[in-house]
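Input: a single structure, listed below in structure tokens.
Of the protein chains in this complex, one is absent; all others appear in place.
To keep things simple, chains are lettered A, B and C as they appear, and every chain counts its residues starting from 1.
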Amino acid sequence: MPAHDRTPTSSGFYVTEEAPIHAENPVPTPSSPAPDILRCAYMELVVTDLAASREFYVDVLGLTVTEEDDETIYLRSLEEFIHHNLVLRKGPIAAVAAFSYRVRTPEDLDKAVAFYTELGCRVERRKDGFVKGIGDSVRVEDPLGFPYEFFYAVEHVERLAWRYDLYTPGALVRLDHFNQVTPDVPKAVRHYQDLGFRVTEDIQDSDGVVYAAWMRRKPTVHDTAATGGDGPRMHHVAFSTHEKHNILAICDKLGALRRSDAIERGPGRHGVSNAFYLYLRDPDGHRVEIYTQDYYTGDPDNPVITWDVHDNQRRDWWGNPVVPSWYTDASLVLDLDGNPQPVVARTDASEMAVTIGADGFSYTRKDDAEGLPEYKQGEYKLGHQL
Amino acid sequence: MPAHDRTPTSSGFYVTEEAPIHAENPVPTPSSPAPDILRCAYMELVVTDLAASREFYVDVLGLTVTEEDDETIYLRSLEEFIHHNLVLRKGPIAAVAAFSYRVRTPEDLDKAVAFYTELGCRVERRKDGFVKGIGDSVRVEDPLGFPYEFFYAVEHVERLAWRYDLYTPGALVRLDHFNQVTPDVPKAVRHYQDLGFRVTEDIQDSDGVVYAAWMRRKPTVHDTAATGGDGPRMHHVAFSTHEKHNILAICDKLGALRRSDAIERGPGRHGVSNAFYLYLRDPDGHRVEIYTQDYYTGDPDNPVITWDVHDNQRRDWWGNPVVPSWYTDASLVLDLDGNPQPVVARTDASEMAVTIGADGFSYTRKDDAEGLPEYKQGEYKLGHQL
Amino acid sequence: MPAHDRTPTSSGFYVTEEAPIHAENPVPTPSSPAPDILRCAYMELVVTDLAASREFYVDVLGLTVTEEDDETIYLRSLEEFIHHNLVLRKGPIAAVAAFSYRVRTPEDLDKAVAFYTELGCRVERRKDGFVKGIGDSVRVEDPLGFPYEFFYAVEHVERLAWRYDLYTPGALVRLDHFNQVTPDVPKAVRHYQDLGFRVTEDIQDSDGVVYAAWMRRKPTVHDTAATGGDGPRMHHVAFSTHEKHNILAICDKLGALRRSDAIERGPGRHGVSNAFYLYLRDPDGHRVEIYTQDYYTGDPDNPVITWDVHDNQRRDWWGNPVVPSWYTDASLVLDLDGNPQPVVARTDASEMAVTIGADGFSYTRKDDAEGLPEYKQGEYKLGHQL
Partner (left out) sequence: MPAHDRTPTSSGFYVTEEAPIHAENPVPTPSSPAPDILRCAYMELVVTDLAASREFYVDVLGLTVTEEDDETIYLRSLEEFIHHNLVLRKGPIAAVAAFSYRVRTPEDLDKAVAFYTELGCRVERRKDGFVKGIGDSVRVEDPLGFPYEFFYAVEHVERLAWRYDLYTPGALVRLDHFNQVTPDVPKAVRHYQDLGFRVTEDIQDSDGVVYAAWMRRKPTVHDTAATGGDGPRMHHVAFSTHEKHNILAICDKLGALRRSDAIERGPGRHGVSNAFYLYLRDPDGHRVEIYTQDYYTGDPDNPVITWDVHDNQRRDWWGNPVVPSWYTDASLVLDLDGNPQPVVARTDASEMAVTIGADGFSYTRKDDAEGLPEYKQGEYKLGHQL
């Protein structure tokens, strides 16, 4: 979308109509129709110390155990009625085994098989599912190297939304989205548009370099996002709370447990998505976002928002710094044999490089030629070297 | 208070009974009784651009204008019934003209005169007050170089606490406290104990170096605090909100106004005081804290809390970094002629030096010999130089 | 759905799979496909005093004026990007002129015409819309007597979600749903299922009498609901806030304005929908709900919840009484000529009769044979007659 077709807003970003993305080296668009994805449904995480992970996700974050054994723990959020939103499986290397989406009908699995087969991807279908609680499932190594899963059949469990006796101050109520690190963001976006995703927001520079994009099936800002970086890797998985104070309560509890070092970034208000956020690192370093209050995106002509990569409020509306580890660290993803996918380096400019430090530039007000005021610059460039 | 008399708590800090502070070079204790101070009541700020300051304090922060003219603006918070909590006076150099306290009776002004006269301080009394709305007042250059004011007589104005039609999302309801930068914290604390203040919390190292202390008259954590640094200077003035979301709303609004660079530090949860906080910088660089939810301290045997300077949760319970400007920047204070007081350098170790960067050390868990985990270290030491 | 197929939950209600509703005297199911409705989009309200209504919706509730003239005011919520969510039109009789839904494509209007024409309903289509900001539109008198509108073409306006400088403490961010009063709830539900709505929750007694049902297109608990009573009438239109404190702030502001008599019921927590709520009455008596935090319902097998009409927590999870006016009062609806539709009395049992007062019975715990404890009974039956 050329910059001159963008409409500036009073909030500093631009809006456009969604348009086909141009990618240099695109994944072909299959002739087979895409499966009708409802929503991101669960992530399967491989963790190296199951007890430590259980303590983090159950004792600290308060997710509900649907089922567990010595190898695997199935967890769900309080408003969920399907078997799980997160699977923790014990394994030798911390990684992501599946980004799993629920589809609208059992027949959508046939479509998924045809769609990915046409793309030449490795596809595996199991009538009894890959994990407990889920029935007929298709797993693929997608064209970008991510382990994607699709399923419809699932065991129903009780939706505990009304069980306020079980709520903690930081109660997690829904799985909200995934976030994937990939070297070529336009290529990823174009492919996921083929899979039926709609773009809601992105970050670009004036040369049209795309640093990140957010894509949705359910009518929120995203079910997944593509973050530019060395990949395929998993950037984070996000759960929702009802209110902002729930997120603050998680921070307070981590402090009380003397585990504040699990807080990587935030809490804060995102520019992109307008949501309130917090990023944590689990015992294996897997990143978990806690997220609340983005906006409805379900209309077909929902305005696509483009943020300037140099806008210092794009990732934190309050202009607070993004810590470097947030840009650089991510989790490995597995192929269908359970081996880590090789990581390919990003060749486009990195968002961190163009915004932080000696080579970077950010502004609070677009017309401020000098970028950030001195003491905010200090925060990045001088202060922490003292 | 020797370290061995401290009782460790399950939260990582220590409690003791309050005890007389040892200072190397103490201010003498006057034989004259101290005035009975009720509370911090208002600060008089000299600002260089009155219109810019008005926009910040009135349009952005929502303080109520009691009265104003071309030279001066009198502002109050929503629950206040005295004429003002903040005076903005136009002047050539940004500085603090008065830290003003309300006393219990008109007679306490005589005590104030005697107390400071005995100390050899410069004292000035005006029957009609130094500013509008305030009657008989005493101003002094206190032994630490700060311009302190005491008054009882004051014009009553309407307490607007019930006027929810006037509330903004970030409504400020009370003046909470002052914070003073001074080179010798024990000397300051000892003197303010003589003036009737009670210590509630402090930050020390194992050698007994005191980096900061909090002192109160009203039964909250503080009416003022002594922060170690080059002084006398004013570190910040703090207003309260009712809830944490009010503080977040101020950040959101600053973002919307493209003034997020006014956010210097936070929002976050303090270790000291347990309050939720945000630090802003006004157009002159005067620091304003927004603060909510500390605890009751009014019992005479209220346990005094001592934090280890190396405890990374002491200033932010979530372990988020204190930006260097927060340690180094502060406002000049004026003598009674309106000239800036000379600033004396701190000679004791600086909190910033012992906790940040190459020479510093902080821990999340006391028994972690390695201090902060690698990616939190990165936040200070490596990351921002990239 | 026979009671024996229901699964009881630990929260006191039942879940079932959604099933075709049996209605005694059903509206026929058209052979023409239904238009693909995205969501409830706006309501057109006729008000008798435009200035008084403007004061209520703009000055008190803070809705944004997109456009206005002497006859009509177009209002939207902060996260909306279409021209309006509410139209206030001056007229002689307070009533509802349209329940307007947005459809997925321009072609869905043709489907709407065919669908209602087959049902023998009066249908009117205007290429330039019935109100400003909306293009090609179809209005019908639906088989239940309600003025329904469908449109796709709409003027885009700026989404003000990031404009926190415009937020009030009680900021309304989305239109959430409509609620319609109709004598025969199963008949209404069956018809709206034909129109593509999905049932999410209902209230029944053990004889299968249905007192109310909630139906959705977007994946929330509802876009509209059918409430049993004399109809067709409009029960309420609902706007969302981000958090519960926003709703409390609206109450506080109404108190400050000495307009607390606009508060009809609440605030409280619904059993049905699990949302936090408040019901207001506008200057004409039109009922407006303020609503926040229901749950995701977008999966095709989303469990349908059935509440026992005698469960005293079904409408208020805290067991607080539903005021009689909430059951009895509602707004007239207009036909396409602008004349009020005649109101037909409900013949089935009324929810108010079976739950309040001499003939009614409610319980907090299902197995408490005595119903409500004495002092809660007093609240309904004795107390207020004193």
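Some notes on this structure:
Here, a contact is a pair of C-beta atoms (placed from the backbone, for glycine too) under 8 Å apart; a residue touches a chain by one contact, two chains touch by 3 or more.
Everything quoted here is computed from the prediction, not taken from an experiment.
When the full complex is taken into account, the listed residue touching the unshown chain is A:E243, out of A:E44, A:D184, A:E243 or A:E264. Screening C:H84, C:R281 or C:R346 for touch with the missing chain picks out C:R281. Touching the omitted chain from subunit C are residues 11-12, 243-245, 248, 251-252, 254-256, 258-261, 263-264, 267, 269, 271, 276, 281, 312-313, 317-321, 323-325, 329, 352-353, 356-358, 364-365, 372-373, 375-376, 378-386.
Residues 9-11, 13, 15, 38-39, 79, 81-82, 102, 104-105, 156, 158-163, 173-174, 218-219, 242-244, 271, 274, 293, 295-296, 298-303, 317 of subunit B touch the missing chain (whole complex, contact as defined above).
In the full complex, the hidden chain is touched by subunit A at residues 162-169, 171, 243, 245, 249, 252-253, 255-257.
As a convention for this text, only the chains that are shown with their structure count from here on.
Between subunit A and subunit C the CA-based rotation angle works out to 180°, given as a multiple of 5. Comparing the centres of all chains, each the average of its CA atoms, the largest separation from subunit A belongs to B. Distance from per-chain Cα centroids to the pooled protein Cα centroid is smallest for A. Over half of the residue numbers found at the subunit A and subunit B interface occur in both copies, marking it as a same-residue contact. Taking the mean of the C-alpha atoms as each chain's centre, subunit A and subunit C sit 34 Å apart. Rounded to a whole number, the gap between the C-alpha centres of subunit A and subunit B is 41 angstrom. Residues of subunit C in contact with two or more other chains: 162-163, 243.
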